[in-house]
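A single protein chain has been removed from this complex, and every other one stays in its place.
And then subunit A:
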Amino acid sequence: MANSDQNRDAFPDDVSIDDDTSVISTRGFEAFGRKVTTTASHLIGPITDPTSHPHYQSAMTEIHKQLQKPTLQRSVFAIARTTPTDLVRSKLSSKEIQSRALAYVPDELLRNIPASSNSYSLFQGFQASFPEFHDEGKKHKRRVSRGRKMLDERPVDPGSPHAVQRLKKDKTSMEHQLEMLGVRKNMASSEIREIDNKIANLHGMRKIILDRLANLEKEEAVLEHDIMDVESRLDEAQELADEAESLAMETPNKSEEDLSRTEEGFMSQSIYEKLPAANTPPGKKKPRNHRKKTLPILHEHFEPGTMIRSMRAHQDNITALDFDAPFGLMVSAAMDDSVRVWDLNAGRCIGTLEGHTASVRTLQVEDNFLATGSMDATIKLWDLSKAHYDPQGSQEVDEEDEDLAFVNPDDHAVDPPAGSMADCPLFTLEAHLDEITALHFRGDVLVSGSADKTLRQWDLTKGRCVQTLDVMWAAAQATAMGSSDGPWRQTSRSADGSADFVGALQVFESALACGTADGMVRLWDLRSGQVHRSLVGHTGPVTCLQFDDVHLVTGSLDRSIRIWDLRTGSIFDAYAYDHPITSMMFDTRRIVCAAGEDVVKVYDKVEGRHWDCGAGITEAEKAKSPAIIERVRIRDGYMVEGRQDGVVGVWTC
């Protein structure tokens, strides 16, 4: 047996060297006893490293140590593992016991000790980082020593032994410094690795939580739908109860009984009152705006520029599109004269809106209301909440394209049931003489711009035209007044007649902004019907505009985006792309543009950064070129773009 052989070798060595003690000394016995124990423990315990012989080496070190000690100390107490004070402390002092418990390391961990693969030890790291604490002093010293060196160098004879000694000392200290630097370098790199690991872990956690969020949102949508269902049933029941009450006035007892029974059947009164939609006035069949209750936030956590969905909405060039909220309802119109309503959450077509006799050029969705302006010179208003659509219905069909899955844009969506939109049309506004090219509504005010060179203001409660604004008259008026704004100028770019006379409109209470084909942006006061300011700058027809409380942003066929300061009427910022801008919209952070390319041009206002987002980037790797983007809309970082081939893409921004 190899172990015992080695021990036999070791033991006589021990004795023969230590010749002034008798063979029967306590030390000899004790050493023998220990060796037997170590051997035994090695035989019994798992062999961690079979290649080396640790027991042999440990035996040797022990002998070595024993030889160095005075004989007196090797007494009976050497067998004891610890001292009486330690024993007393560990058994009696509660504070000590507490700290021992905190610092306790389980035995299985003690056994599991991997070989260290670190390029530097912790102590080296400690030593290396320690000088940093007195950085100033150190630097100072170094500079001094360097200065002294330079001073000393001259008087001392370089050949003298003194100089040699000093140089040697310098060399060693510099080598030491170099070594330190090496350790510090290793420290930094390993720290970076540690941080990388942490980042990777956090990324994993983020992914898990993102999945959780997606699930929660899905559940939320389902529950919301259920609530809507219950609410509509409750409304019906309420109506029935009211009817019963009015019918049976003389017998109040019975009707009351009825009422309480029906209510209990659905939901207790207290819960009903807590619901936000409880304020809905009776008489309305459905809650007007159910989508405001929950706000989808999932898209905010995606990497900017991630595709959420892509769908083939039409077979032809998209001419207009808008949506009410992220993952809400989208309405798209194309050259093929159709207007479709989409559920962005499921990526499904809810229905087609029939009514216009020509293709829709412009539309706007706000809450559940939709306004469409068509080439047939009419404007139609629709109530989308009247659509017969069950968000949970036919889910089995869509099961495979769950929330984020890509939907093949060439797959034609399942056709919606015919007549699902039959209840939607509210009324039609007819007064314009030529095609409607722009419209905007806010509250009860709708303004429209037409190729007949007029703007009209409509009252949506009465459904009537309130005011007609003649752009040409305003332009002529401006010349007559001799203002610097000048008369109507036909820009060279619109000479081919392709540009719309009124490119864009936006209304806010009595303020109206309109961009026209002469490149002018006019700000009207609806109370007086006068232009109170003209913004001159664009050299091509204005195609899009939007303002908030401070800035007005306009895009034009002259390829530029201009940001105006509404208070002063001066240019605040401007930038240009390579092609004419056909569509633009901004939210709190980004200005997105469709500029005749297969990508959407995004300008990040916060970071001041321009970047591209869209199919042109991802498809470029596959050597495919998607169609040019025609229209783009953005709300809260949720962007929808419509292309010339009828495909609609949804992205995070």
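Following the convention adopted for this analysis, a contact is a pair of C-beta atoms (placed from the backbone, for glycine too) under 8 Å apart; a residue touches a chain by one contact, two chains touch by 3 or more; residues count from 1.
The definition used in the following text is that contacts and distances are computed from a predicted model.
Only one of "Mitochondrial fission 1 protein", "Ribosomal RNA-processing protein 40", "GPI transamidase-like protein component Gpi16" or "tRNA (adenine(58)-N(1))-methyltransferase catalytic subunit TRM61" fits the UniProt record of the hidden chain, and that name is "Mitochondrial fission 1 protein".
Looking at A:R100, A:H203 or A:H610, the residue that reaches the missing chain in the full complex is A:R100. For subunit A, the residues touching the absent chain in the complete assembly are 48-49, 52, 54-55, 57-58, 61, 64-65, 68-69, 73-75, 77-78, 80-86, 89-90, 99-100, 102-105, 109-110, 112-118, 121-127, 129-130, 133, 176, 179, 183, 187, 191, 194, 198.
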